[in-house]
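Below: the structure, in structure tokens.
Complex shown without one protein chain; remaining protein chains in place.
Naming follows writing order (A and B), and every chain is counted from residue 1.
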Amino acid sequence: MAITVDPHRPIRPDHDLGLSVPKREVKPAPDRWRNQLGKYRVWRYEELCKKCGKCAEICPNGVHVRPEGYAGFVRPLESKCTAETCKKNGTYCVDNCPQKALRTEVLPLYKSLGDFRWTADLILSTWHMAETGELPEGELESEVGNSGGGFDKIRFKFPENGQRTNPDEISTAIPLNRREDGRPKITIDLPVYGGGMSFGSVSPVTILSKARAATAWNIFSCTGEGGYIDRLIPYKDHMITQVATGLFGVREETIRRARIVEFKYAQGAKPGLGGHLLGDKNTPAVAAMRGAVPGTSLFSPFPFHSVYSIEDHKKHVDWIRHVNPRALVSAKVSTPIDVDMVAVGSYFAGANIVHLDGSYGGTGAAPDIAKKNIAMPIEYAIPKVARFLVEEGIRDEVTLIVSGGIRTPWDMAKAIALGADGVVIGTPEMVALGCIRCGKCESGKGCARGIATTDAEMVKKMDIEWGTQRLINMLHAWRLQLVDILSRFGMSDVKELRGRTDLLRHLDYEEA
Amino acid sequence: MNKGIRIYFCRNVVEDGVPDELQRLGLMDDVALEAVPCGGRIDPRYLLKAFEGGAHAVCVLTCPIAHCRLMEGNLRATRRVKLAKEMLAEAGVGSDSLQIIMPSEPGEDALMAAIDKIARFVEENSRAAYGVMAR
Partner (left out) sequence: MPAKYHIHPKPTPPKHKRIGKYAIIDWREDCSACHNCVKRECIYSVYNDERDRLQKTVQDYVDYLYECKGCLCCVQSCTKGLLTQQVNPEYLEMGDDVWTADIISSTWYQAETAKVPVSGAGYPGPFRGPGFDSILTDMSEIVRPTRDGIHGREYISTQVDIGRKPMKLEFNPDGSLKTDFPAQVEIPLPVLFNMMPWHAPSVNVSKAIVDTAKALGTLAITNEPKLMSSESVIPHIPEQAKDDPAITARMAQWSDCKDVVARIKAVKEKNPDLVAIVRLPLGSASIPRALELAKQGIDAFHVYADWQGVVGNNGKPQHISIAVREIHQAFVAAGCRDEITLIASGGISLAEHVIKTLLCGADLICADVPLMVALECRICKNCTKGILCPIGLADVDHDYAVQRMVNLMSAWHSQMLEMMGAMGIREARRLRGEVGRAMFFDDLERECFGPVFGQRKAVEA
């Protein structure tokens, strides 16, 4: 059942509206499409098949299904097939069929899916995680993409026969306030939280699913620059209020409500450029939230025209502190050449969290030229900034959060080992909700998959309960992977991993 | 600019680039060569449209039997060509001017044999249409 979302509906806890209270438990959340995508096509020549049932017997994944009481088989559940692995294990149905009535081929669709950074394998493995909450097994390459640099060339140096720690005793929590400034010591249970996606760029269902999953995992999600929709208020303890250059929907109460306020100075999707909401997506509800005229394209200026120095930045921080003395301040900056100076400056201006957003990430629509060329990838920025913070003697007073191209739990662990405290994710959440990265977020009605759209019809393609569960499942799998990595290193806390560059190697570098 | 002979070929039948022999056919003045992603993309509507647009011969090249990436694209193409032929026959167009050619087995030799067949098809049809003076 799809629930239509009216952002101005009276505020009541969502469970009153028939929604469940989000809980940190894994439940199966199968693909919301009828035909699941997989790597293989499995074909049965009906003329040859004698319906002996050998294939169903031998298949480890339940691809061949014969319903109770039927003589024939239903269409093979191709998405579950792992032909290459089966060939090695002797469970390959094609080899074992007495009639030679079966055939498998790598699906041409699989080859057309994905890109260098998000390969088809990464998309499919993220879907697997979102569906089951478990780590992907089998033959999907779920650790790295195919971009030929950065995280894709970095590997962990796991000790051989090292002492493993008990996974149950590993803590993945990180503190967000490391300064002694009298503000609350907020701790999140995973070193990851959700990135800002504005009401207008994505559908309210998407925003709510993210917020609910964040609540379940005791992490955060972010409003983005499009204002704070009332439906989010029940989850306010897990929402970051973003103050961006357009100041859309920023009001005193939205700042008072928040436990963390984030200044978006720049974003990795389009460093050096402001946000841009196309007229088509600016529906009356969006316009009301942003205090704008429906149907017009909304440009955020770049930069904050009130910030031209670190001192101006401090004024900004002081303004927030004045409005809400209990809020932590996060400064979201992109990665220019002098990103280390910007990070240190942000700290001295009073920020609790420095959030670096690298150039290859981003979920929203952005000019291709900016996505590709402007600012440096996050892989470079992390060690650069972390080193500078250590040299300045303030590493332990600032929480360094990074984002922009974090795709997998492996990327998260590598980013932490390079020197970050935690990461922010955007695209993995979208993929978990069914994004295939076609990149057409901006055209016409918006997203064809009903994620990044405000069109009333398209929004109905997704259900809040389902979306919440997919994200909860994915985060569960991410935690499993992180715990596994920590356990293999004999660590018992994710904080021990931070800055352990000695545990990493880069395939393009000489072995020490 | 309408060409008299149209060759549709499945892109998967020629894994690494279009063979020169086929390319050369496509460079002939009267021949249009169009790659399709799979034999299963062949559509009777398009085939008929080609004739309606002025083609007098259309030829389809697909993967050998049991070697389609999509399992049955070539079989579908065969069926569709057959369907189009029936319609052409009804309209009074000789069904020889539409042909589907399939290599007998995977591998270079069979493919070359199939391309030879296409070349012959092209030759016959260009002569049929223009007589001797065309070449």
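Quick note on the criterion: a contact is a pair of C-beta atoms (placed from the backbone, for glycine too) under 8 Å apart; a residue touches a chain by one contact, two chains touch by 3 or more.
Small disclaimer: the values here were computed from a predicted structure and weren't measured.
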(Q) Can you tell me which of A:Ala381, A:Leu471 or A:Val494 touches the chain that was removed from the display? (A) A:Ala381
Q | Residue, one of A:Arg164, A:Arg437 or A:Lys460, that touches the chain absent here | A | A:Arg437
Q. Pick from A:Val307, A:Val323 or A:Leu480: which residue touches the chain that isn't shown?
A. A:Val307
Q.
Out of B:Glu52, B:Glu90 or B:Glu108, which residue would touch the omitted chain in the full complex?
A. B:Glu52
Q | Missing-chain contacts mapped onto subunit B | A | 1-2, 6, 11, 17-18, 27, 29, 32, 34-38, 40-41, 43, 45-46, 49-50, 52-55, 70, 72-73, 76, 79
Q.
Applying the definition given at the start, please give the residues of subunit A touching the unseen chain.
A. 31, 33-37, 75, 107-109, 111-113, 115-118, 146-150, 152-153, 265-266, 269, 271-274, 299, 301-303, 305, 307-310, 312-313, 333-334, 336-338, 341-342, 345-346, 359-377, 379-381, 383-384, 387, 405, 418, 427, 430, 435-445, 448-449, 452, 458, 501, 504-506, 508-510, 512
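Assume only the chains that are shown with their structure count from here on.
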Q: Report the inter-chain centroid distance for subunit A and subunit B in whole angstrom, where each centroid is the mean of the CA atoms.
A: 47
Q.
Looking at the complex, which residues from subunit B come into contact with subunit A?
A. 12, 37-38, 66, 69-72
Q) In their complex, what parts of subunit A are in touch with subunit B? A) 41, 43, 103, 105-108
